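All protein chains but one are shown at their positions in the complex.
Let's turn to subunit A:
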Amino acid sequence: MSVTTAAAAAEPANAARPASRWPARFKAFGLALIVPLALLAFWHVAVKAGMTRLIPSPAEVAEYMVDFAVGGIWDDAFSATLHIHLLASMSRVYGGFALAALVAVPLGILIGRNETVRAVLDPFLQLMRPVPVTAWLPLSMILFGLGARSAFFLVFLGAFYPILLNTVFGVRSVEKRLFEAASMLGCTGSAQFFRVVLPAALPSIFTGLRLGLGLAWFVIVVGEMTGVPQGLGAVIMDGRTLSRTELVICGMIVIGIAGYLSDRVVVTIMNRLLRWSPSHHG
């Protein structure tokens, strides 16, 4: 591809990619495993040494995880229900996140571009911002009732602010020079919005989306404390009530992995769309 050859030939700006990336990747993978493995070993030893009787050993959790995912070991109320809870949580996380993005990105662009909208909305939004999402729980239960809608609302709220603030920042920090360049080339007025403002703000918007999605997974446990029957947050709450710590840990692990994977998806899309940006190469 001509782009890569250009990059390699074009002087110092961009270091050429190494020809063989596998050894490097292997090394990175190995290094990344050190801390989790050490933690697992410590956990195992601590449980075996009898430091606690309330926490199951890693092997037991692994066994429950298999049962939670496919069943066939314990065959209790939670066996082979992982996909149900995961799907329930994912629908709320992605639904709330998508709604937040749909509202926050256009609103952020408006606030960033329009003085009047900024004067009207910015003080209010800044005032509401310090209120933690968790503090909204009781009100959201009153407003939306016990159940999925309340969880959905909390996820929306959690994802909303990072997306909004980063969009405003991105739109407001477009270099003045680029507007000058566009206008002397014949691109003026509202045409500049799609050809200058939006592409220039895209890196910030993506930063906001990434933070927002992370927070959506963060908030889901709180959101699903409000009496929903399904969802990973509900599993964790049930595990706590039933004193089934292994279930709590299984829920935590699934949320961690799901959150990580969805972040990787966003990062992959981002790196693809922002190939032009020197700070988004991987």
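Criterion: a residue touches a chain if its C-beta (ideal position, glycine included) is under 8 Å from a C-beta of that chain, and two chains touch if they have at least 3 such contacts; residues count from 1.
We adopt the following convention: contacts and distances are computed from a predicted model.
Student: Looking only at the UniProt record of the hidden chain, which name from "DNA ligase (ATP)", "Bifunctional protein PyrR", "Effector of murein hydrolase LrgB" or "ABC transporter ATP-binding protein" is the right one?
Tutor: From the choices "DNA ligase (ATP)", "Bifunctional protein PyrR", "Effector of murein hydrolase LrgB" or "ABC transporter ATP-binding protein", the unshown chain carries the UniProt name "ABC transporter ATP-binding protein".
Student: Touching the absent chain in the whole complex: find that residue among A:134, A:183, A:245 or A:271.
Tutor: That would be A:183, which touches the missing chain.
Student: At which residues does subunit A meet the chain that is not included here?
Tutor: Residues of subunit A in contact with the hidden chain: 2-3, 5-7, 9-11, 13-14, 177-178, 180-188, 191, 195-196, 199-200, 202, 274-278.
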